[in-house]
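Input: a single structure, listed below in structure tokens.
Note that this complex is displayed minus one protein chain, with the remaining chains in position.
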Amino acid sequence: MTLQRRHDPESRGFASDNYAGVHPEILDAIALANGGHQISYGEDAYTEHLQEVFRRHFGEQATAYPVFNGTGANVVGLQAMTERWDAVICAESAHINVDECGAPEKVAGIKLLTLPAPDGKLTPELIARHAWGWGDEHRAQPRVVSITQTTELGTCYSPQEIAAICEQAHRHGMKVHLDGARLANAAATLGVPLREFTTDAGVDVLSFGGTKNGMLLGEAVVVLDPGAVRGVQFLRKAAMQLASKMRFLSVQFEALLGGDLWLRNAAHANAMARRLADEVRGLPGLQITQEVQANAVFAVLPKDVTERLQKRFRFYTWNEHTGEVRWMTAFDTTEADIDAFGAAVAEELRES
Amino acid sequence: MTLQRRHDPESRGFASDNYAGVHPEILDAIALANGGHQISYGEDAYTEHLQEVFRRHFGEQATAYPVFNGTGANVVGLQAMTERWDAVICAESAHINVDECGAPEKVAGIKLLTLPAPDGKLTPELIARHAWGWGDEHRAQPRVVSITQTTELGTCYSPQEIAAICEQAHRHGMKVHLDGARLANAAATLGVPLREFTTDAGVDVLSFGGTKNGMLLGEAVVVLDPGAVRGVQFLRKAAMQLASKMRFLSVQFEALLGGDLWLRNAAHANAMARRLADEVRGLPGLQITQEVQANAVFAVLPKDVTERLQKRFRFYTWNEHTGEVRWMTAFDTTEADIDAFGAAVAEELRES
Amino acid sequence: MTLQRRHDPESRGFASDNYAGVHPEILDAIALANGGHQISYGEDAYTEHLQEVFRRHFGEQATAYPVFNGTGANVVGLQAMTERWDAVICAESAHINVDECGAPEKVAGIKLLTLPAPDGKLTPELIARHAWGWGDEHRAQPRVVSITQTTELGTCYSPQEIAAICEQAHRHGMKVHLDGARLANAAATLGVPLREFTTDAGVDVLSFGGTKNGMLLGEAVVVLDPGAVRGVQFLRKAAMQLASKMRFLSVQFEALLGGDLWLRNAAHANAMARRLADEVRGLPGLQITQEVQANAVFAVLPKDVTERLQKRFRFYTWNEHTGEVRWMTAFDTTEADIDAFGAAVAEELRES
Partner (left out) sequence: MTLQRRHDPESRGFASDNYAGVHPEILDAIALANGGHQISYGEDAYTEHLQEVFRRHFGEQATAYPVFNGTGANVVGLQAMTERWDAVICAESAHINVDECGAPEKVAGIKLLTLPAPDGKLTPELIARHAWGWGDEHRAQPRVVSITQTTELGTCYSPQEIAAICEQAHRHGMKVHLDGARLANAAATLGVPLREFTTDAGVDVLSFGGTKNGMLLGEAVVVLDPGAVRGVQFLRKAAMQLASKMRFLSVQFEALLGGDLWLRNAAHANAMARRLADEVRGLPGLQITQEVQANAVFAVLPKDVTERLQKRFRFYTWNEHTGEVRWMTAFDTTEADIDAFGAAVAEELRES
């Protein structure tokens, strides 16, 4: 049997950064780590070295636990930070609330206390609405504030905004979790090292996203404050997130974070989103609805335009009621992709 | 940065088939599926085609749900087969009981009713000890019998043995789950198609193991009887086992199962175990303790011999009390590996 | 040892209907059921008869499962109505969301989809915000709408309002759960039989509250549509809500529901709340904030007045920010209690 290619390797859309494949340097790294035997479940040479790689980015206290996917990283991290009776404060739009089929509740028994955040960002004022009731046994105890960077809405917290949230949380004995499925995009936008808006801002635990950043698959629970967690290695195993051939996760992270691939990929994706925003901003009938600070453009446009565009390019309607759409770019989006799409948007709007 | 190799690609041991890497044909398949955009979470062209591949092996009713690892496959499958108040009957030595950090209990709330099985195999007589009490609300309801093929002890059920278990289970309204982390090894040993001891024997749901069979990572929940499960796709997601870039799991399975790679790999690993058994059987002071029907040799030998051997080759002591050891072979074990190891065993025994 | 009374049996406050004791007729019933042996766990003569009692109120298909407390009733009922991957839509103010320490999430893995409802009542329009996404595995599946009657805010749905919610839910394949911790108060307010706003309105499962209605303890999961649930008796046991000496729960329900004690108690408590509302309504500086349709009065008054009143009578501040307080009456509240309290409110307001 000869395996056949079943897709067009030159066709790209704007639906999700998950639609992209694997960066070639990552595939090379996997091949490099192949061959011979290595101890499984994380005692291999690549995973051992990985800690050094993560510490260079997140500080000397950081420990990384590779897992399979973002939901896994979030749920393992949040379990490690909470008692069985605790609750987690998050935005209504948070991935843990919206897109994980209830895994935080169902696997970890975590109650989510949600807050409306039109731009996807929590603030100390919003958090204050749920930050009360400690010691009252009738109330699941607010113990963690979980934020997403960059947010599900393509926006980005400043280091100062994160620091203010951490300061408030810690003052109340709460901890801060950061869902960093697109953490690299934030660093690229902010132009600062990763630790400046994580470790240095007071974040306790984060999920580092490798998949959307060009890996085949792989995320990591990164513990920044060892005092904030208990039992991560057991929780990872019991949450079915421990890879046997771990070397192949770890070497991908090394390929990403050992040099600047993580930043190149993210910066490129961000630039493509900005390019798209620049091309369509101001077109009559189209309104960009969120700041474009990462690799997503959110916009409202007439539904008939959306329908015609979706016949030509793949992307998602975000809000059926308002007609808002989401256009995402990835590490492999090209300028030509953007220009063709931007032109199509303009063209379809004209015909509306 | 140039990534460096951190291990010897020519060094192999006998500790676990998880210590092996990725078969080159699998890596090629991953590369083939790369490039361009594909819908994430399983709506890609490779996953679509995958159903056909699995149906060729398991029958027209089979549906495969790729997941990340064996624990994930088992827990998703068992959840789909059980109500919240059910129990699962298994051998004490079952992976779900021994090696999953309590994931069946902790993620799925499943009570395990365990049975002593010195050769790792359940029998209708053993199962009968727990097969009672339906309708009694004080007792978690026995709803599933879970067996492992080949077993954790390197033994293999015959198709008739599995059929007898299925017949008994179904008669009581129970279903049969099969942990097939090494299902390919069983087909190689038995010399029959996969369906002969699964679908045709009455198994309802199985976990198909790709990782130990040469994949980078990937297992599949394979539903053989659609009436035996509910909500697999939701349970997979909520159990954090849904890959975003699913095409890269699916194409590995296609590379494995589309042709005969699965069988070549398993047959080779099995042959290497038999070769090792043949070489050491009859050596004074060494006793092989289980039938060698897959890719493992279990043996008792003097502890000082084990200690000296473990300084030269990597393998695990299985039972500290009896001095039993486990030697595993993999798809990449060579005859030279076996001969060198066999010679070392003989040599160290002579010096004992 | 002679046991001593440690409290004043004539002192009553306005904090909660849970602060009241047991109605004397209930104590008599417990004594009546005492003596001799009766099969435990619900196969006694009182529990057997109980089904007839509940069916008289809720229709021929109703089945009642006595449990210990309201949280237990809600969580058992909701589990019986949901798959492992489902979600429940409820008001932000719902007891299941606010006052159960996360039991629905932690015991049952249920995701709650909450809605703001200033008067505690859901509407089809509100529900519509969460009633979407069936079939999408990334979203916990909205399967149940849970409403509270009378609500946590002392308001009462009309039979028509409940019927409209049920109609909408059923149209979408969802079921309706009703937390009836104060169901009797609703019947008293509406002046209709219990079934008119439950069974006949389309409710599938409800929690019937005995404790606040004058029992020592006891609630019941009442299944109105047998097709809406699975495994209630197993779930009750596994949720640790199955009483061994069940006859003493069942006979209390019989004392309550066999005659009109349930209605007398509820009507009296409601009347006392209305009497209080009538006495304080219009007092300068005091604003009643919710319709008084059950046994609670919600009001805003100056904080210094509240503080002085709380030194004289026990009641809770409901909202620290707005100064809203909650005054609850019980089956044993007397007109004299109300008049004394009403006078005190007026007096303290005058001194403000």
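Observations on the structure shown:
For clarity, chains are labelled A, B and C in written order, and residue numbers in each chain start from 1.
Going forward, contacts are C-beta pairs under 8 Å (C-beta built on N, C-alpha and C of every residue); 3 or more make two chains touch, one makes a residue touch a chain.
What you see is a predicted model, and the numbers here were worked out from it, not measured in a lab.
Taking every chain of the complex into account, the chain not shown here touches A, B, C. The missing chain, though absent from the display, is touched by one residue of C:S16, C:T123 or C:Q310; that residue is C:S16. Panel shows chain B; residues 84-85, 87, 98-102, 105-107, 109-112, 114, 137-140 of it touch the chain omitted from the view. Residue positions on chain A in contact with the hidden chain: 41, 79, 83-85, 137-138, 140-141, 230-231, 233-238, 242, in rising order. In the full complex, chain C touches the omitted chain through residues 1, 3-13, 15-16, 18-22, 24, 27-41, 44-46, 49, 68-72, 75, 100-103, 106-107, 211-212, 216-217, 234, 237-245, 247-248, 251, 254-255, 258-260, 314, 330.
In the analysis below, only the chains that are shown with their structure count from here on.
If you tally contacting C-beta pairs for each pair of chains, A-B comes out on top. Copies chain A and chain C of the same chain sequence form an interface built mainly from equivalent positions, shared numbers / all numbers used being over half. Remark: the per-chain Cα centre closest to the mean position of all protein Cα atoms belongs to A.
Centres computed as Cα averages put chain A at a distance of 33 Å from chain B.
We define each chain's centre as the mean of its Cα atoms; on that basis chain A and chain C are separated by 42 Å.
Of all residues in chain A, those that touch two or more other chains are 100-102, 106-107.
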